[in-house]
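Before I ask anything, here is the structure I am working with.
All protein chains but one are shown in place.
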Amino acid sequence: MAVHKGRGIAAIEYPTGMNQNGDPSQAWIKVKPDGRIDVFAGTSDIGNGSKTIQSQIVAETIGVPYDWITYDNSNTDSSPVCTGTFASRATFVAGKAVEKAAERVKERILDIAGKELEIDPSDLEIVDGEVLAKGAPQKKIAVPDVAAAATWTYGELITGTGAQLKDFASIVDPETGEVDSPPHSAISYAACAAEVEVDDETGVVRVTRLVQVYDVGRAINPTLVEGQIEGGAVQGLGLGVLENCYPYYPSAEHRGGQFGSYLAPGFEDLPQIDTIIIENPSADGPYGAKGIGEMANNAQPPAIASAVYDAVGVWVTELPITPERVLRALEAKAEPTRNGKTFVFDAELSVNAVAQGGIAFEVPA
Amino acid sequence: MTQATEVLFPTSADEAVAHFGDGSDVTVVGGGTIVMPEITYGRLAPTKALVLSRAGLDTLDVAGTTVTLGAGLPVERLAALAQDVKALAQCALNVADYEIRLQATVGGNLCAGEGRDAPRGDLQGPLLALDAQARSVGADGESTEPLEGFLGRRAGRLLLDVTFEKPAASAFAAIDYAHTHEYTVLAVSGVRTATGETRLAATGLAGFGTRLRSAEAAASDPERAGAAAVADVSLGDDALASAWYRERTLPVLVHRVLGELEEAA
Amino acid sequence: MKAVGARLPRYDGIGHVTGRTTYVDDVRVSGMLWAKALRSPLHSATITSFDTSKAEAMPGVHAVITHADVPLLEYGHLSALGIPADEPLLAKDEVRYKGQPIAVVAAEDEETAMAAVEAIDIELEERTPLFDIRKAFDADAPKVHQWGNWYTHFEGEMDRRQIRKGSVDDAFDKADTIVQGVYRPAAIEHVPLETQVALVVPEASGRLTIYSCTQALYFSMGVVAAHLQVPLNKLKVVGGTVGGGFGGKVDTASETMCALLAQRSGRPVKWRWTREEEFLCSSTRAPWHMEIADAVTKDGWILGRKMLTLHDSGAYGRFSPYGLTKHSFHHTGAYTIPNLEFDGYVVFTNRVPTTAMRGFGVTSVSFATETHMSRIADVLGLDPYEVRLKNANRIGDTSPNRIVYTDPSTVSVVKALAGGMDVELQPEYAAMSRDPREGDLLPEHLVGQMANPEDH
Partner (left out) sequence: MNLTVNGTTHDVESGPLATLLDVLREELGVTSPKAGCEQGGCGACTVLVDGEPQRSCLTPVGALDGASVTTVEGLGAPESLSPLQQAFTHHYAAQCGFCTSGMLIAAEAYLKRGGTDDREAIQEALAGHVCRCTGYVKIIDAVAAVARGDSFDLTVTAPSPGMTNLGGVS
């Protein structure tokens, strides 16, 4: 037997927010009489950590400690609209809504603090739960005291709402796909290198190492970013070499109905993962953040496919790259066919080979 | 369903045998790893369930060169045989995961029917290669017979134990693929006896584990043995792999097992 | 202390490690019934007879719901985007995929519910199913869907998503080499550890409290309200804590079915899908078929791309037209290609409808275009990092649909990857940035596509 090592790379991009936009998120915030902050937003936390991230954004924006924040996304009676947790929008879009709501709250706190301190609100700032006069921090009032004054002296509820909605980008020309405005929020970028070992007798591909680079814009919480990247890497590994709802696709036979016959990656499939973070801030995300949750499983499959080619000299372009597909490719040792200046790979998979004239892929010669 | 089910918890092997009777309408629950999901999913509604967890069948006896495994022995306990019967220990540790191996039993592994969408019965491989004797009871009373014969008529019988002689050497090779609650795509077990005989068996096949007699006959020439093995088995497509894939890799595994046996000798 | 940028602990982390986080399945209400579904055992069939009376008469069975009980049977989840409705909540007259729900029952316990499902009399006349999207266009292909075998309602009632930019013919004419390949990523399951689950409690006020594992509270509320034809104040969706989603808990339908059962029985109703249902009957990531032909120069410039995409939508549309559109907008990946001709079809087959999953629409195209990129580098004998850096998106370049890139990072991430892999780049590549193209990096073929980033 021979085990062959190989390396391959890929670079990708991914948009934030629903394609073509038009996906609102809203938030409202109220302040308790002791200055503690209640945030109401409709973003489901599916494990991505949006409760945490949005709480951090509120704490940062107002200028109070993180543990002053209570975050409630529990129901539609108290929380306003959020289109949902998908399209990598929970930080970028929904996080922007809570940032805007927090800015309103901050304005109200500064306004009331200004009255109490007899200083113009524009000369005040909030640091660690205290409102300070800029340049004269000995003149100050604690946020809890501001909240108490609002409640008991001014008869005011300190509250703020925020909404983020980017205009729907219409397709103005269905022939060309031209749109009338950017159909996305920020675009995030990533690159990945895969190292594999391929057993040329059994066809088994083991991914031994993934080196990944992500431009995250700004890591609101670096640990949570790592969690997204690592979780995505293993899902990308699943896409690349393990998972398939239809092992005999396009046939629907022999589907796996249990763990063990549906091959989700497990602990022992885990490769070494090295991650490089870049923070090129986005122009309009909260604190420069981008949305990288979804793209985190997009770069590994092509990097793995290229690494398998590097290892054993065959391209497997049907996913997942199963042992059987590797063995079949090794057996076929398929080279691209040459037709003048054209190199044709995978001709046997093409619609031209399978369909009976109903559709074709015709390439200009 | 549970209200209507008679559930028995024998506290000795004899009691288990008595409760089992002629085996009609009895569902045997060893570790539960196979039977319980069938009940939960509504596919199995036992009229009489015999739960073996307290029947004292979880024995592992080594007497001189003879090893006897009680049917209720948890698969994980076979790890203790790593020195004496490497292939069996290795195969056992390849079954599912630690917690399942603590619950799953030798008897369940040998006796369960075909899997829903992947092969079962990994231990059949090494135990066939070891030419183990199976002691069981059924409608015709107690009998002891080679495991190979028992597997063909295991439905309706209660396995009590399996016995085999320690080999001079043994080896195990499997397709090492995905690792969540792994089922074995294909595996080959090999034994070299004290008298120099080579025995081979495979699992991951359609049906149940099979002795590779043609391959054994050609054991001195691993290339030929590998090719011959294909004639010994019946292979199928399932969620894990196709018959085509298994046909291609069975010779590879036979080759690897024979190579390892050679090294051990 | 700064909150943004800090490694703060997870907001709900202590709940997770103490087992106290309450997921939908952990909510306890008294008098709760269990729901189970009758699902199609066939991939494609006509329902010739259907009778639930035996099931309804069983002791312990409190409600049976079929298509006839749904106020609005078909509701398009993306109707706001102009994608019309095509999928009944419960099958009527025919089934188009194995596992399609036909009826749901609510009973005192799970076993009774399973027995009630068994007791529903149904007869099906099997039809020939279609599974291969490449054969969907053939004249003799089995017909899958009421609209035909592919989606026909893109803007302008077009039957495909098109992108046209520059002149592909010109690019292929000028190319030194054309590289053509086919890419076919698989359907995969989302595999959230929490299977789909809903619990609906009928309140004394006449409202329904809907405990849901949805990834989108308001989205799901809208779906339930539409099917039930009630205003939003009649519903309260409770959720926000989800045991994994990955895109598979956006198109949930169990809330609506439990709501109908709760209305009918006057009792709380829970439906927790089994893992087997999750694997075999829940929507999956789509399989895709992508063919790419790239016109390239011998020094590694990509002059033009022609691409055909077939998206396997399964038996119904769900979010597929949206996903294909997103796919088309990103079919040049992290690179700038000035001449494009893209055609994409949403194709129907008799498999479980496919839906959104992490990277929706783009995971597929990333696989295709990046594997293709590696092939181009290999065919031309060029360094795979350098081919990528050369064609990388730069400030002032434009996307397939003519949007100017203002802050692309292809160059940053590829250079950083080279660093991480100890690969030394040639000086001209090591010196690259994302700044607007000029000099050698602004060859003639890229001049016309550029735009002013200030116009963004």
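Should a chain be cited, it is by its letter among A, B and C, assigned in written order, with residues numbered from 1 in that chain.
We take it that a contact is a pair of C-beta atoms (placed from the backbone, for glycine too) under 8 Å apart; a residue touches a chain by one contact, two chains touch by 3 or more.
Remember, it's a predicted structure, so these values are computed and weren't measured experimentally.
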item	value
Omitted-chain contact residue, chosen from C:Ile83, C:Met257, C:Val411 or C:Met450	C:Val411
Sole residue of A:Gln258, A:Thr317 or A:Asn352 that reaches the chain not shown, by the stated touch rule	A:Gln258
Among B:Val28, B:Leu69, B:Ala96 or B:Val254, residue touching the chain not depicted	B:Ala96
Interface residues of chain C (partner: the chain not displayed)	6-10, 12-23, 25-26, 28, 190-195, 242-246, 272, 274-276, 409, 411-412, 415-416, 420, 433-435
Contact set of chain A toward the excluded chain (per top definition)	46-49, 219, 222-224, 226-227, 229-235, 258-260, 264, 266-268, 270, 272-281
Missing-chain contacts mapped onto chain B	1-3, 5, 7, 9, 29, 31-33, 36-37, 39-41, 46, 49, 51, 53-54, 96-100, 102-103, 179-181
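The working rule: only the chains that are shown with their structure count from here on.
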item	value
Where chain A and chain B are represented by their mean Cα positions, the distance between them in whole Å	46
Two or more partner chains touched - positions in chain A	255-259, 262, 264
Multi-partner residues of chain C (at least 2 other chains)	276
Contact set on chain B toward chain A in their complex	96, 115-118, 175-183, 185, 237-242, 244-245, 248-249, 252, 256
Interfacial residue positions of chain A with respect to chain B in the complex	1, 201-204, 242, 247-248, 253-269, 322-324, 327
Contact set on chain C toward chain B in their complex	111, 114, 274, 276
